[in-house]
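All protein chains of the complex are present and in place, except for one that has been dropped.
Showing chain A:
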Amino acid sequence: MKAFTSYRLHITPLSPLHIGTGESYEPTHYVIEDGVLHEFDSVAVMDVLPMQDRKELLAIVSRKPNPDMIKAMQGYFYKRRGALMPWAINRIPVLPGVARLYASRVGQTANPESQGGQDNNWLEIDRTAFNPISRKPVLFGSSLKGAIRTALLDKANGGARAHEPKGLHEFQGRVFGYPPLELDPLRLVQLSDASWQSESGLTATEVHCAVNRKKAPVRDEKGQLRKALGENKNLYQILECVSAWRYRAFSAQLNLQRVDDLPQQDKLPARKFRYSLEALAHDCNNFYLPVLSGEIRLLKERAFIDNDWFESIQQLLKLCQDKLKSGQAFLLRAGRHSGAESVTVSGARNGNIKIMRGKGQQPEYADAPKTLWLAAQTKEQQTGLLPFGWLLVEVEPLDAPETDWPELQALCEARLGDARKLAERLEAQASKAAQQRADTEARRRDEQERARLEAERQAQAAREQAEREKRLAAMAPERRAVEEFRAYYEEQKHKGRYQPGSQFDEKRRAFFQTAQAWTDQEARQAAAALLRETIKDWTDWPAKKERKAEFRSGLEALEGTFRASGNP
């Protein structure tokens, strides 16, 4: 008996899709230049920037952590983008609105949001789920399975209302015939995470604003069109989304466990809920297709829709219709802003969708939401908008050879003009960046080598110093005095020109006097020789005649050539 049947899923995203993970591109870890966000590794930054810059950064981060500090930091990185961008670990295109917002924050344009109130938007960009190793997006199996479960539950429920006081679990239990939990039919459906497969060289994700719009035009007392609550409050999010129209960008596996032949059936989900792949695909299509066409219609009526996208999705639905009918392909909707219609069961949702109203008003409960969240380029945008989260899933048995679908690929390709251009631009930058990285590496190696040599030199000097001190300690006091004065003299001479009347004169006189008190002839002569050397090589004789004569006679006394009675 075969315990399970395995299928390969090819997934093509049809609209921007964001699966939240609680992680974001932190405003201080990227720069946006030319419509592309360059994310860098904060540790690598420390290696790339020179010491002076690092000190400056430290000064900024030591400030009070407030929006100004974040702004200063963004500005700091923006100023050094030339050095940082070659080290980017990730590049994603951002829409012009987001790029403008960023530009205003790094002080490149006048801040459009500065009228009144503190601008508290730190420009955090919420990341979509990704694999931390490859940095490519992931569609979680849990998201896909959740979407499938909704569709299957919808079918099983058949449009009835939910009357369970305890809510979802009680409702699901009634519809699917559990608890106990082992009777939940979805335990026989097993999915893998869907991993990024595309090797097209195109960027995998892009950044959108998510904006809130009213589904139906509503006029207020004055006859003005009402705005959605989120729009009124200027609510929006900046979301990284998986890009649409990447042909078969993700691949996953689906297993259906086979339990029909087991002798004991009482611990297994009811037979009518043991889905074949075809049945599962049909239920998904029966649930999601009407949602998609309804939404398209609505967006068209309200003139929100991006017309190119509209054309493409029409073509796609036509291209897929046979496969959708036969269960070789199905639609799913996953991720953030899928909309209540896509994540709730028809009938059951009636009277349960919470509608938020203005400040101070109680929320009301309705059969359907009154607003939609759409992907936009700017938060004010009213046309050219896209819905979130649509996926086309194709199914093949895992043991069958992989096939291609050139028509779908062509349809996707027609939408990828901009993405291709961007990929070319990034490709061109990549080789330049590689050169720059190599240069920086070389410079860093040089710096390290110099630092190493300098450290060695200092160590050597310290060793010599220690040795000299040891030697001095072992010497007779006279010899030590001579050596110490020599070291002092050489140090002074090294420093620059001799200044008459400086401290050196005083020290020399002190040394001179000390030496005159000595009795050891050899030491006296050594002292005299050193003093003569200072005169000859550096200071010259004193300018005053008497001082010179006095000096000279003193030296002669030290040398033992002085005769008390007159000139030599």
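One rule holds in what follows: a residue touches a chain if its C-beta (ideal position, glycine included) is under 8 Å from a C-beta of that chain, and two chains touch if they have at least 3 such contacts; residues count from 1.
Here, contacts and distances are computed from a predicted model.
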"Winged helix-turn-helix transcriptional regulator", "Sugar ABC transporter permease", "CRISPR system Cms endoribonuclease Csm3" or "YeeE/YedE family protein" - which is the UniProt name of the missing chain: "CRISPR system Cms endoribonuclease Csm3"
Touch criterion as defined above, residue of A:183, A:317 or A:343 at the omitted chain: A:343
Sole contact to the chain not displayed, among A:199, A:220 or A:261: A:261
Option from A:37, A:57, A:144 or A:376 whose C-beta touches the chain left out: A:144
Given A:14, A:31, A:85 or A:186, the one touching the chain that is not displayed: A:186
Touching residue (missing chain; options A:173, A:369, A:384 or A:542): A:369
Touching residues (missing chain, whole complex) on chain A: 1-6, 20-22, 41, 43-44, 129, 131-134, 138, 140-142, 144-146, 149-150, 153, 162, 167-168, 171-172, 186-187, 189-195, 252-253, 255, 261-264, 267, 340, 343-345, 348-349, 352-354, 369, 397-399
